[in-house]
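Read the structure below first, then the notes.
Removed from the display is one protein chain of the complex; every other protein chain stays in position.
Chain nomenclature is as follows: A, B and C, assigned in order of appearance, with residue numbering initiated at 1 for each chain independently.
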Amino acid sequence: MARATLDETTSNSGLEAAIESTWFRNLITSLIIINAIILGVLTYSEFMSPPTVKTLQMLDHAITLAFVLEISLKLIVYRFDFFRSGWNWFDFIVVGISLVPGGVAFSVLRALRVLRVLRLLHVVPMMKRITEALLKALPGMGAIVAVLSLLTYVYAVMATNMYGNSTNEEVQQLFGDLPRSAFSLFQVMTMDGWRFEVVQKVIDDGHPWAPLFFLTFIFVASFAVLNLFIALVVDALAAEQKAATTDLLEDIEEDVEHAEEERDEILALLASLRSEMAELRAAVQENRARD
Amino acid sequence: MARATLDETTSNSGLEAAIESTWFRNLITSLIIINAIILGVLTYSEFMSPPTVKTLQMLDHAITLAFVLEISLKLIVYRFDFFRSGWNWFDFIVVGISLVPGGVAFSVLRALRVLRVLRLLHVVPMMKRITEALLKALPGMGAIVAVLSLLTYVYAVMATNMYGNSTNEEVQQLFGDLPRSAFSLFQVMTMDGWRFEVVQKVIDDGHPWAPLFFLTFIFVASFAVLNLFIALVVDALAAEQKAATTDLLEDIEEDVEHAEEERDEILALLASLRSEMAELRAAVQENRARD
Amino acid sequence: MARATLDETTSNSGLEAAIESTWFRNLITSLIIINAIILGVLTYSEFMSPPTVKTLQMLDHAITLAFVLEISLKLIVYRFDFFRSGWNWFDFIVVGISLVPGGVAFSVLRALRVLRVLRLLHVVPMMKRITEALLKALPGMGAIVAVLSLLTYVYAVMATNMYGNSTNEEVQQLFGDLPRSAFSLFQVMTMDGWRFEVVQKVIDDGHPWAPLFFLTFIFVASFAVLNLFIALVVDALAAEQKAATTDLLEDIEEDVEHAEEERDEILALLASLRSEMAELRAAVQENRARD
Partner (left out) sequence: MARATLDETTSNSGLEAAIESTWFRNLITSLIIINAIILGVLTYSEFMSPPTVKTLQMLDHAITLAFVLEISLKLIVYRFDFFRSGWNWFDFIVVGISLVPGGVAFSVLRALRVLRVLRLLHVVPMMKRITEALLKALPGMGAIVAVLSLLTYVYAVMATNMYGNSTNEEVQQLFGDLPRSAFSLFQVMTMDGWRFEVVQKVIDDGHPWAPLFFLTFIFVASFAVLNLFIALVVDALAAEQKAATTDLLEDIEEDVEHAEEERDEILALLASLRSEMAELRAAVQENRARD
């Protein structure tokens, strides 16, 4: 990330060095881990004395303040460049969530506070490597995921039209509207209780040919998922083996080129040798003519 | 696809250019997507005012007419060559389904109207690539799928004969006749509730050795599916790595051949050097003889 | 398979040619397929008129006789060599099963008659290739299967000792004795309803630490199965890529050896050229001395 204007170079560079230093990263890592433990312990707040709970909550708020301070420092040093990094956006959002005043209406937001612990995924170098490798594999999946989504949508519309007007409560829960159909079809794709919890209910509701409908979906979806997996394996392997054999092959390529140079040298030497030989013969023949 | 007879070249070529143009394809793509949304919204027709539903249905019919027009244009331009492409057959069928007059008896056909949205799989270039790649992988599966089907058929006949005459209603539902046995065996192959929903019912119905029957089926079927998967991975990888290392190896192969040509040049030069030497020797000996 | 003694060469060779001919194999293939259909139709014997059932049963017996005749012919031609082929043993057994007189006590054996349809797996050449490829992959699995079996046995003994004395009927069904424990642990390995149908029952029976027991089993067994799969993939790929790149590399290896021969030729030529040069110099110097 580029620095701010040169005017603030002096004070900023000191701040920047501090922010990018290892001790600072270790400090943040420790705070995140302590925060993770506190949030875990707080799930038992019913069984702890109110003072203990209060103390833990205050520690949690203190750490939240520390994170806000951390992000503020980064904003000061990097200014708008701060928002260039996806990881900074992630930090900004998960810490921001914690600043929303807590009230009953916001209990979900309060539950989302623990998402800040996921910061470990990019603060700890080893985890950052893995996470970025995982994220890099996502685009390769994009096309097949699009095909699977289209397939699921089409089957969901068909299922809702065919089975969605049932009086049977269970079938209504499965295919009553479009989102429910999509969810049930995803359940079938994961093969989780597909036969008796989904298909059999539809069969028993007066659709004896339902197995045909769901079996075609299972076959096509499983085949697409299988190929998705194979595409990922092939991509990973292709990159790996290119690196593996390339070194040795490039050495050989170098030697082969070097050999060509040497042979050119030999040809040149032979050619000059031949012309010298020709001159010599001329000289000898001259000698003879002289005599 | 080849053109029609040269007589209609002029008018057809204008039409053909229009049909194969990008704007036309984008138009069709947009119509399919709009149609997909309309069909999705229509699943909520119970909750919408009749005028809204009527409007959406009219839009749907309009788009259907547009697709019929599209196919007619293609038939005019390509004539019988239209039916050479599998994708055209697909379009022909899914649009044809929509033309069947809707009645209660045809509610399934009405539900199948949404299949036309799958046209996106070959109209959008990116999806077309993926879909055709998926279809290309099918033949490789053919043999193992045949083996699995044979195995399932044989086990289904055995299961129907052994367990199909049960008085127990649940066992009847599982193995009462051949199709039900095949379906239940497929369920066992997907390991979906195989132990308590299928095998335990048969055991409790007075067949204590049933686990042996189903375990052998699970082992053989799983092993076959595993090998099916491995065959697909190996096919995909073999093609990939052939491409990867072949380039570099072919460069080396070229260099090696080039080296051979150069060495032949060297040998030729040496040969001429040798004959020059011979002539020189002759000249020197002549000199000597003279003296 | 080697022939019988030379004495019977004449009559046998005609018979052997017939047995190994394509028309004979097609005949047998057709009989197996017809038999498969008959056995499938016979599962509906409750719904067919007795004469129809009788006819089908007679056709089945006729085909059984045909198979007995086929095997007898093979025994005559190949004698004891007949038993060298595993496939012949398979045919011998599955046809032999059909000869056991049917009685209520033998209803299972009667159900096993359909196993003869699996003969298609080695009679149809395409299926024979696949089946033999599948069988070849078995040994590679042997070691990990042994490890998994040992693990399951040990955990089964532990589970029977810890949970097998329960008064709870469901837990008794799961872990009451060693075979039941092994079966339930296999169910857990396939992750089929492991949480609520197996583990939760044990937890609710007064074993709060049961999750620890089953989770360790799941982790270790899944890890072993995963590595089993990877070993199979690697074996298949290693064989594949050896074949793929070896050709090109062996061509290069040949060229490199040929290049070496040529260079030896060049060296020899150069050496003889040099000695000729030396002789020439001697001759010239002699010339000089003469003068």
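One rule holds for everything that comes next: a contact is a pair of C-beta atoms (placed from the backbone, for glycine too) under 8 Å apart; a residue touches a chain by one contact, two chains touch by 3 or more.
If you're wondering where the values come from, they're calculated on a predicted model, not measured in any experiment.
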Chain not shown: contacting residue from C:17, C:34 or C:143: C:143
Residue among C:20, C:132 or C:177 that touches the chain left out of view: C:177
Residues of chain A (touch criterion as defined above) contacting the omitted chain: 36, 39-40, 43-44, 107-108, 110-112, 114-115, 117-118, 120-121, 126-127, 129-131, 133-134, 137-138, 173, 183-184, 186-187, 190-193, 197, 229, 232-233, 236-237, 240-241, 244-245, 248-249, 251-252, 255-256, 258-259, 262-263, 265-266, 269-270, 272-273, 276-277, 279-280, 283-284, 286-287, 290-291
Contact set of chain C toward the excluded chain (per top definition): 143-144, 146-147, 150-151, 153-154, 157-158, 160-162, 164, 177-178, 191-196, 200, 211, 215, 218, 223-224, 226-227, 230-231, 233-234, 237-238, 241-242, 245-246, 249-250, 252-253, 256-257, 259-260, 263-264, 266-267, 270-271, 273-274, 277-278, 280-281, 284-285, 287-288, 291
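What we mean here is this: only the chains that are shown with their structure count from here on.
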Most distant chain from chain A by Cα centroid: C
Residues of chain C engaged with two or more neighbouring chains: none
